[in-house]
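Since the structure comes first, as structure tokens, the remarks are kept for the end.
All protein chains but one are shown in place.
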Amino acid sequence: MKTTTLMKGTALAALLSSAAMAPAMAQDSVYFANNAYRTGPFSGSGIPIGDGMRDYITMINERDGGVNGVKIVYEECETGYDTKKSIECYEQAKAKNTIVYSPWSTGATLAAIPRAHVDKIPILSMAYGLSASADGTSFPWVFIPPLTYWDGASLMVKHMAAELGGMDKLKGKKLGLIHLDAPFGKEPIPVLENLAKKYGFELKLYPVAAADMQNQGSLWLSIRRDRPDYLYNQGWGAMNPTAVKEAVKNNFPINKLVGVWWAGGDDDARAGGAEAKGYRSLNFNAAGQNFPVIQDIIKHVVDKGKSTAPKEKVGENLYNRGVYNSMLVVEAMRTAQKITGKKVINAEDMRRGLESLNVDEARLKEIGMANFASPVKITCADHSGHHKAYVAEWDGTKWTQKGDWIEPMKDEVRPLIEANAKDYTEKAGNWPKRTEPCEKSS
Amino acid sequence: MSDIATRPAPSLLASPMVRFGLILVAILLAIAIGVRLDPTNTLYAIFVDPFQQMVQAPDLLAQTVWEGLVSGVLYALIALGFVLIFKASGVFNFAQGIMVVFAALTLVGLYEKGVPAFLAVIITLGVMFALAVTIERVVLRPLVNQPDIILFMATFGITYFLIGFGEALFGGNPKQMIADQLWLPRGAIDLKILGGLVTLQKIDIAAAVIASLMILLLALFFQYTRIGRALRAVADSHKAALSVGISLNQIWVIVWFTAGIVALITGIMWGARSDVSFALEIVALKALPVLILGGFTSIPGAIVGGLIIGIGEKIGEFYWGPLVGGGIESWLAYFIALAFLLFRPQGLFGDKIIERI
Partner (left out) sequence: MFYREAGQYKSTYASDMAVFPLREDRIGIAVILAVAFVAIPFFGSDFFIASVMIPFLVFSLAAIGLNILTGYTGLISLGTAAFMGVGAYGCYKLTTLFPGVNIIVLILLSGLFSAGIGVLFGLPSLRIKGFYLAVATLAAQFFLQWCFVRVPWLFNYNASGSIEVPQRTLFDIPLTGASASPETRYFVCLGIVVTLTWFASNLVHGKLGRSWMAVRDMDIAAELMGIKLLNAKLMAFAVSSYFAGVAGAMMIFLWYGGGEAADVFSIRLSFNILFMVIIGGLGSLLGSFFGAAFLSILPTALKFGLPALGVPIGGATAEHVTFMLVGALIIIFLIAEPHGLARLWQIGKQKLRTWPFPY
């Protein structure tokens, strides 16, 4: 009996270790592990993102035969938005020598940041995760382009001021923040508090517990009582459609409700029905199919039946955001190949590539993304770039651009980032000093 | 062999009424003194200000109570599913939450496949019936006569299975409830009363009406039909029921099917309020305090419990929540239930627990 259990144990051990072993890689391919959550309460947002990311990589492999002839082996690791599973996925990605780790949840990012600095795996947390990690001097292995939640909060204030007619008009106004009662949801609070003090508007907080995501009745009653002039929604998953529905129900002017970019899913807005027309969200990528890159994806991937996304979902906002994230990976890989002169790059090369990433207007045009996103440039010290975003509006069927690309208040955000990065590394005790040299180009 | 009530109460304060009254008086006195001596206005903010708000803006109070009422009815509806199964088979059905999601997803999924709305409802009912039969055959029958906790565990197995099965069939992305197609009303009625505006959502009214009808029908069903009587017999004693020729297996199928119907209605109502996704499963957890407060075996208990919790937590969150930064709704319900339980350990309407040695 003992021996059989022992054997079972070893068999299981062998099985699990072989599962984590690197796959037999062809000479000219690199491995890219992406966390996805196509299951669980947040899958509504996770599915279009996962589809977009996979389809862009597939398109690069199909159309161009990879990046400079190097195919990307893309593999999804299912997390269900659960930190425990994300950590498993990280360990697996590490064992399989991924070139970059893409955590896709704030919890997973926070758990991965210390590990990545020891294991030397770059983390690409696109506009989510730890805002302080935009400080490249303290966090050489974490990248958070094109902007952070703190930038988002400052954009919200700017948008509010623009609609009211100037920064001085903010005085005496009320801004409400509906947020998920978790670290992700509480991210914008410090910036909003600073700005509220500076411009003299009042900040009201409306937390939503994760268990009450679809049960926001009393929260909206408080909103009715407080009558905030604007609402900023830092929500995710099932919380967003419920918030939109409740806003409609409670006669809150829907165009005064602005979501963070993650509250800008098509399903989120669609839930409110016709009355949700006018719902807004910050955005840093364009929605729709009218871009050469999306057309290429349809031609090379979707029409050939290689995508799991139905054709009408291609071009939705979150789908395009997945495409954008994969574009960053591919462009960083291309940069890394250029810097190192190697074709098959590893994680350390990829970090250099990400740090020198510079996708300008011309390059965006080349890859079929003109007007799709603003140019992205990452430098040695600034791992985010604090790039422009715009306010998108739901027109009842799709997201449209409303207003210009606006610049976040970098001068407000940057000192906060540096202070917090310092705080983080000091508290960690013995945080590895940055030894990676900066690239000449950046 | 003597009956002993749950715990012998302290002799001096034998009657719970007396104790309750004394505690109430003590609290009021303490508040009255405290408010007078309070330097930072904390006590004022806790004990006086909320009530002033209630009086000053009665329309908001009415709105809060209405919201509480509606969510209370909806909680009661979920709790009803638990109670039905607990009564008849002694199973604490952890899977009720996922059954809600599964029923709603089946309905919406069928509609998306082109089935007309009302036909989809009928087919979904068929699916729920098939589910009830399967659960009875595969899970309950082999586990007959096992301790409660084992059956509870088995329903967890069902939950896991249904999560995987449901997502594999319908995908995980949220879907919109086909409220219009089911002739559920939309829009709101604005009442200009109490010096302000009270908005009643038509869907909420519909939910309250349908839930009440449902509860009434179930009560009649339990009271006056043959099967209903058999159900109550099973609830009282499995062995005695068996000895008079009631088929346990048949009863279980009926009960689980009824719970399935309740799940479908719950799913439609919650789905119409937000949307249909696996996150709805979490809402079902809200039924736990309702259930515990009302007593596991009582249908009126589920209703009264639902209303107390619904109204209590809305008022608590609305008037006292801001004092601590809001979001207290997530735990307030449990404390309300706990406060009631300290006076009635078997729940408001639960069967009195009699322990013998």
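Of note:
In this document, chain identifiers A and B correspond to the written order of the chains, with residue numbering beginning at 1 in each.
The criterion applied here is as follows: a contact is a pair of C-beta atoms (placed from the backbone, for glycine too) under 8 Å apart; a residue touches a chain by one contact, two chains touch by 3 or more.
The structure displayed is predicted, hence computed values, not measured ones.
Which of B:Gly109, B:Pro174 or B:Gly347 touches the hidden chain is settled by the complete complex: it is B:Gly347. The chain not shown here is touched by just one of A:Arg115, A:Lys174, A:Arg225 or A:Arg363, and that residue is A:Arg115. Note on the undisplayed chain: of the listed residues A:Gly66, A:Gly80, A:Pro122 or A:Gly353, the one touching it is A:Gly80. Across A:Ala209, A:Ala271, A:Ile297 or A:Ile345, the single residue that touches the chain missing here is A:Ala209. Checked against the full complex, the candidates B:Val48, B:Val127, B:Leu143 or B:Ala233 give a single residue touching the omitted chain, namely B:Leu143. Residue-level contact of chain B with the missing chain is found at 4, 6-7, 92, 94, 138-139, 142-143, 146-147, 149-150, 152-154, 156-165, 167-168, 172, 285, 288-289, 292-293, 296, 324-325, 327-328, 330-331, 334-335, 337-338, 341-342, 345-347, 350, 353, 355, 357. As for the chain not pictured, it touches chain A at residues 1-2, 6, 9, 12-13, 15-21, 36, 38-39, 50, 75-78, 80, 83-84, 87-88, 91-92, 94-95, 106-108, 110-111, 113-119, 130-132, 181-184, 186, 190, 207, 209-211, 420, 423-424, 427-432.
By our rule, only the chains that are shown with their structure count from here on.
For this pair, chain A with chain B, the centres built from the Cα atoms lie 37 Å apart. In the complex of the two chains, the chain B residues touching chain A come out as 57, 60, 63-64, 67-68, 70-71, 163, 167, 171-174, 176, 186, 188, 199, 201, 270, 273-275, 277-283, 285-286, 313-314, 317-318, 321-322, 325-327, 329-330.
Across the interface of their complex, chain B is touched by residues 38-44, 46-48, 181, 205-215, 217-219, 221-222, 224-225, 237-238, 241-242, 245, 249-251, 267, 270-271, 273 of chain A.
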